[in-house]
Each structure stands twice: as C-alpha cells, then as structure tokens.
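One protein chain omitted, others in place.
On to subunit A.
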Amino acid sequence: MWRRCLRLRDVGRRLLNLPRSGLTASEGLGPKLPTPIRAYVPPAERKRFYQNVSISQGEGGFEINLDHRKLRTPQGKLFTVPSEALAIAVATEWDSQQDTIKMYTMHLTTLCNTSLDNPTQRDKDQLIRAAVKFLDTDTVCYRVEEPETLVELQRNEWDPVISWAEKRYGVEIGSSTSITGPSIPARTREVLVSHLASYNMWALQGIEFVVTQLKSLVLTLGLTDLRLTVEQAVLLSRLEEEYQIQKWGNIEWAHDYELQELRARTAAGTLFVHLCSESTAVKHKLLQG
C-alpha cells in the first residue's frame, strides 16, 4: 500500500515535471505521530494547482491544457488523444477535481496514459492473447453444483449471454462445473482473436482493461457489441456476490464500495473502447442524419 502511494505521488509530480516541493504525509507526519506503529494515515493528495482546463487541437490529436501548461503522461510524453469526445471527458475529469487531485477517480485519464506510454511494452498480438486467455477461466462459464437456487440463478442469467455470444460469433463456448473449466474449441479462439484484431491498439487496451475488471471476455464482448449495459454486465459479473448479499445482507463499506468502483472502471473502459474505435462508416452516417 505504502509503495503504491509513493508511486502515485511520483506519477502526479511527473505529470507536469514540477520540482519536488511541499511536505507529504509520509515525510511530515511519520516520525512525529504519538502511536506510529498502528495509525495508518492516508497519503496526502496533490492540491489542485490549476484553475482552468481547456482542450486544444494539435498535430497528433487533442491535447489537454491545465491553465497554460500542457498535460503530460507519467513517462513525460505529450498527452494527446485521438477523439474529441474523449478529450472532453478527460478534461472534465481534471476540471471536476475539487481541492485535491484524486487520481484514483480519473479512470479515463489513466487509460489514456496506459495507451500512450504502454508501460507493459506489449504489442497488439500480446494484448489480444491476454484478453482471449480469459476465456479459459471466464466467470460466466464457471458454474457451481450447489446450492440449487444459485445453480438456477446462474443458469437463468448467464446462459442467455453465452448463447447470444455463440450465435453472434458463430462459435461454441459452453459452460462447465468442473474445476478445470470448460474446454474451449480452438476454432472459437481463432474466431475471437481475428475479431479482436479488427480493433486498434487504444481500443484493445480498453478491452483488456474491461476483461480484467469483469473477469470475463463474454461479458466484455456484450459491452462492445452494445448488447449489455454496464450495470447489467457488472451485475452478471458479481452474480454470486449478489446472491450472497441477498442471503446474508449488504455491507455498505465493502459491497457497495466495490460495486461502485467496478461500475466506474467498467464504464470507463467501455466508453474508452467505443470512443477509440469509432469507425468512419458510422461517422459518415452521422453526417447524413
């Protein structure tokens, strides 16, 4: 946790290449606390150091300006995004920070940074393989054998999504109650790999993000194909948790907290994929309409 906080602080500072300044919680408060061993103090968030956020169109796409400084990625590259809508959404994220900059709420900025910097250094094939690998352990393909009510719930809720995906892509997916999961035919994998290959790098980063959030490629395809809303996909992804909540009760600071975070991340990823993969055919139609 501590290491992550420190890293986040560094990332925030590098965003604008500002000199190191000001005391942070770890430096300022650490040694002076009366009971330093147990008390965990949340890391100090960076102050909002800018007044106005604006967008400008540069050579590589749309850029974000904080006052008169250009926003940069953690690796120091110029922050440029391909779509105007995405730039506006990112600018809105920066503009809606109140007193401090809460990076953990700025999912679209984070996704753009990931796409621009590509910190894991993966190419298109590796991204696609990482996403398709989730099919082996896809949430909606893993079924329980008891209790009977949960078995029925999973069958009623997940089966329609799987059969939709099977029909939409003309493949066989299936489900399994075995610990090793369903055996996915090689052809299914090929079809899905070639489908994902039609997306660009930015959209693929978003798809992989959503897949790892929902732990399901099938649900992610439902989102990219406008078949499921984010709320539905998140509900399906958390089906067993929802079942246990029904049975044992809801805890706000754990269940609701996770639900909202998962929804926010999934929505950000989905929006990112859609905004980064808008085809020219669709745009053409918009102009006519």
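In the analysis below, a contact is a pair of C-beta atoms (placed from the backbone, for glycine too) under 8 Å apart; a residue touches a chain by one contact, two chains touch by 3 or more; residues count from 1.
Going forward, contacts and distances are computed from a predicted model.
Per its UniProt entry, the chain excluded from the display bears the name "Protein FMC1 homolog", taken from "Proteasome subunit beta", "Protein FMC1 homolog", "ESCRT-II complex subunit VPS25" or "Ubiquitin-conjugating enzyme E2 3". The omitted chain makes contact with just one of the residues A:Leu71, A:Ala89 or A:Ile173: A:Ala89. Listed for subunit A, the residues touching the missing chain in the whole complex are 38-42, 54-55, 84-85, 88-89, 91-92, 95-96, 98, 102, 104-105, 107-108, 226-232, 252-253, 256-257, 260-261, 263-264, 267-268, 270-271, 274-275, 282, 285-286, 289.
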